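First the structure, in the form of structure tokens, and then the observations on it.
In this view, the complex is presented without one of its protein chains, the others remaining in place.
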Amino acid sequence: MIRLDLMRRLSFLAVVSCAAFPVLAQEGEKTDAPKGDAEESKDEKKKDEEERWFAILNGDVYAGTGEVLRGATLLSKNGKIHSIGYDLYVPPDAKTVDAKGYRLYPGLVAISSQGLLGNASGDFEDTIDPFSFRMVLGLGTGITTTGAGSGAVKLKRFSVDGAVLNEKIFSTFSWSANNPRGKGELREKLVVAAKFLREYREWQRKVKEEKDLPEPSKRGVDNNMLGVLQGEQTAKFVANDRDDLLGIARLAQEFGFRPVIEGCQEGWTVADELGRAGVRAIVTPRDRRTKDERQAHDGGASIENAAILHRAGVQVAITPATEGVDLGGLAGRDILHLPIEPGFAVRGGLSERAALESITIVPARLLGVSHRVGSLEVGKDCDVIVTDGDVLHYKTFVQWAVIDGKVVYDKEKELFYAHIRPRPEVAAVKKIDAGETPPVPVEPAEEGEKDEEKDGPEKKDGEKKDGDETPPKKDG
Amino acid sequence: MLRSHSFFIGVLLATPALAGGPIAIRVGRAETVAKGVVLNAVILVEDGKIVLIGEDLPVERGVPILDRPSWTVMPGLVSCYTRIGQDSEGGDDFSPDVKAVDELYPKSRDLRKVVEYGVTTLGIYPAGNGIPGIAAAVRPIGETVEEMVLDDSAYLKIVMRSDSASKKRLRDAFKKADEHDEKVKKAREKFDEKFDKDKDKKGKKEEKKEDKPEPKPEPKPEPKPEEKKVAQGEGQDADPESAQEPKAEAKTDKKADGFVPPAPDDKSRAFVEMRAGKLRALVTLAAASDWLHWLDAIGKEKIGFDVRLVLNQDSDMYYVFDKKTYDLEADGIGDRKIHAVVEPLLTFTPNTRRVRNLPMELARAGAKVCFTPRVDDLPNYKAWLAHVSELVGAGMSRETALRGLTLNPAEMLGVGDRVGSIEKGKDANLVFVDGDPFQPSTRIQAVMLDGRFVFGEVDL
Partner (left out) sequence: MHAPRSNRTMLTFALLVSGALASSCASKRTADLDPLEPGELGVAIRCGRVLTVDDDDATYGPGLVLVKNGRIAYVGPDRAVPAGYPVEERLDLWASPGMVELHAHVHGPGGDINDMVYPVNADLRASAGFVPGNRAIRLACAGGVTTLFGIPGSGTSIGGFGILFKAKTAGATYDEATIRDPGGMKVAQSYNPERRAGDLGATRAGLSWILEQWNEEARVANREGTSTPMLENLQKVHSRELPVLIHSAGSDGYPAAARMWHVKYGARAVLSHGCFDAHMTAPWLVELGVPLNVGPREIDFSTTRDGKITGTAARYLEAGARNLSLNTDSPVVPQEELFLQGAVAARYGADSHTMLRAVTIAPARVFGLDDRVGSLEVGKDADVVLRTGEPLDPRSRVEVVFIDGLVEYDRRRDGQWF
């Protein structure tokens, strides 16, 4: 990518954000106004170009910190959360969403996913496809940030700016009983790096007096290891076997780092050790694995894994069995059903609060971006989802998804889910769907509703004969 | 209708317009593109140019008249983005110095054939990926390359994809242009230093040398396109930046005596010229995300560019047609009022079977739609009008359709002052059809290129 230096990058962002303000959103409604299309551009021009206000009104705010505020307002300024509470002053030119009867949650964080950024890989800033339909589906699931490569990227639809939050947080290592030599080498690298660090710190101390003291040689020191020991990089392992998990835990305690372990299927058998070592675990509650019957210890997968780990002090992030989008028909186990997976951890004894955290603040922490996302707190990014119920309930849908204080997903404006329990006020209005060309060529419409209906975003079609709202007849 | 090579020449020889005398053509309907429809139109052609066009104009006695009241005439079609008749392969991904004009082969059979399908002007781009080089605006027929070429630097082709390589390529290119600017600046400083020193010396000697006039360089004329090639070939005397600010140069002329700024090297020349506004780019995009990445890649560079949008069945390009519909932070393609080259293809909204007319939407968003055949081969040139008709049937206005085949691509190529519409003073490139050009039953009856009939059974 073009690596503008920091100043150029900041100034470019400033220019872009200034230029971007007079934009007509689809959500310019106030409390009771029908959700539809924008104000005219005249109002936009009057707006102070340096402040972009956005508010979600009247919803029940589940901040992800344990706090719940019912019927509250969330106010955002320039993409950051400005305040959450009651009787807030909302500037008249702010874009708003009326969330009455709905809930607000922090945008979900998928610790890892496939395809939600389009076919992006490598340098996500250059390859992200902010129009990918999979990104739309991800937003429809409530995911606003995802682990990508070794870093974290927002599902920032419609923009290629500011999506990458973090580029390299993980250094992945291998520790497995199947590769004893690899274990030895890893340990060796850690020893060398630790030794170097000790010597370096010693040197730093001594060089103040003995100015000529030569710096210790960095030859043979693995930079990733060094980063891990200095807390700049996170060591990530993929391990499931009890012995491997113990080994990693002991390694971590010996050298003083807090590893992330992905898989961790038998973690419940050594939960205390993992907790002491400060392990962070990425688990899939529905992982099935039979116990190795040759072992006397407990083994195999357990639905109680997440709960047991959590009780032992291990921070648990949850990921589904399939991290990509699976629209083949078997629903319920791919990334589009991310919020259902923690439900299985609750089944296994995890608290509902920890379950919500496992797909919000904990993955945010693991990805090193918890100062920006993962909970609804003043100062953090305004990445919010508005849902029609408890986000962990199997019937709940995301109605709106907001990233950086801008609505980037509206369930009723995308074809995917609009027909399922449509919002009442939307169901009442028939709309031409965007894909249909009118039979007679029409003059180019002025700005506003007409354009959007013919050429604009996909909306649910007028086929309400399908009777999404009429309850089906009861079986006799 | 297929015609053999020899028969074609026979037709060519049959037209008396070789002598250069005026001829008149009277048709039922003329789609001028610039000034709308003229019924019972009479067009007077002389010396390869359109002299006059009007409704029911009287024709001087002695002027041969072609009388076809059932015909419609439209400007010759302009295909601004094609490689028909060319067969070389691309080189490396960064060759902004390569020019399509260098590979032109006047005897190409396909080029001659394409005339029969109504195409009278082409924009031929170099083969290859990345930044393959500079396109040329040409006529399809000529004995020599010089005869064919209208402009040897029509646009610089840039392929943009959502990947790091595309952005890096651009960054490197602009960096090279920066380096050239640095070089010029340093040379300028050095020259000024020396000039000042000399001036001091001269000042002392002035009393002694009053009679000797100061040598002044001849003011450089604006190089003609044909001459540009020669002048810039070796690059020693060319000064791309001087032409930009003639006034500034005039002021500093006294000081800049003899200052010849170093010429940009092959790899940086195109980008230096683009920055100077002397060359435009045509950027190939295949997805909506490519547009945003392109804008991100050029950042604050003020270069002029048009876009070539590759449409496929599930194209998501509509997301970036305008800024407003999806509330983009960046501009949409239509907002920039640039030319957009597309194939005449109806597409689907992705993941559905709902038909969309993207070229129509693009035009409505404000872009200047230019058409290219669906596939760059003869059968698709033959069906070009038919394919565009499908878009008209799906809601695109006739005006947009016609313009997209004629004046818009002509302007995109930078030859809009010469071709693309039926107007007084323009080249007499005309296509004669026996009905509404956008009806499937209509056939091309004759084609006139530079005032000569090059296709059609025409007897004057």
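In this document, chain identifiers A and B correspond to the written order of the chains, with residue numbering beginning at 1 in each.
The definition used in the following text is that a contact is a pair of C-beta atoms (placed from the backbone, for glycine too) under 8 Å apart; a residue touches a chain by one contact, two chains touch by 3 or more.
Everything numeric here is computed off the predicted structure, so don't read it as measured data.
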> Quick one: which shown chains sit in contact with the chain that's not drawn?
Replying inline: A, B
>> Looking at the full complex, which residue from A:Thr284, A:Ser302, A:Thr319 or A:Thr387 touches the chain that isn't shown here?
In response: A:Ser302
>> Considering the complete complex, identify which of A:Lys208, A:Arg294 or A:Lys395 is in touch with the unshown chain.
In response: A:Lys395
> If the hidden chain were put back, which of A:Arg258, A:Arg276, A:Arg289 or A:Arg421 would touch it?
Replying inline: A:Arg421
>> Using the touch definition from the top, which of A:Gly138, A:Gly151, A:Gly348 or A:Gly405 touches the missing chain?
In response: A:Gly348
> Given the full complex, what residues of subunit A touch the hidden partner chain?
Replying inline: 288, 290, 302-304, 327-332, 337, 340, 343-344, 346-349, 352, 392-395, 415-421, 435, 458, 466-468, 470-476
> Touching the missing chain, which residues of subunit B?
Replying inline: 349-354
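One rule holds in what follows: only the chains that are shown with their structure count from here on.
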> Measuring from the mean C-alpha position of subunit A to the mean C-alpha position of subunit B, what distance in angstrom results?
Replying inline: 47
>> Give the list of subunit A residues in touch with subunit B in this complex.
In response: 1-2, 4, 12, 15-17, 19-20, 23-26, 38, 118, 120, 122-123, 126-133, 158-161, 406, 415, 433-438, 440-442, 444, 447, 451-452, 455-458
>> If we count contacts the way the header does, which residues on subunit B are in touch with subunit A in the complex?
In response: 162-164, 166-168, 170-171, 287-289, 292-293, 296-297, 299-300, 316, 318-321, 323-330, 348-352, 354-357, 360-361, 364-365, 394-397
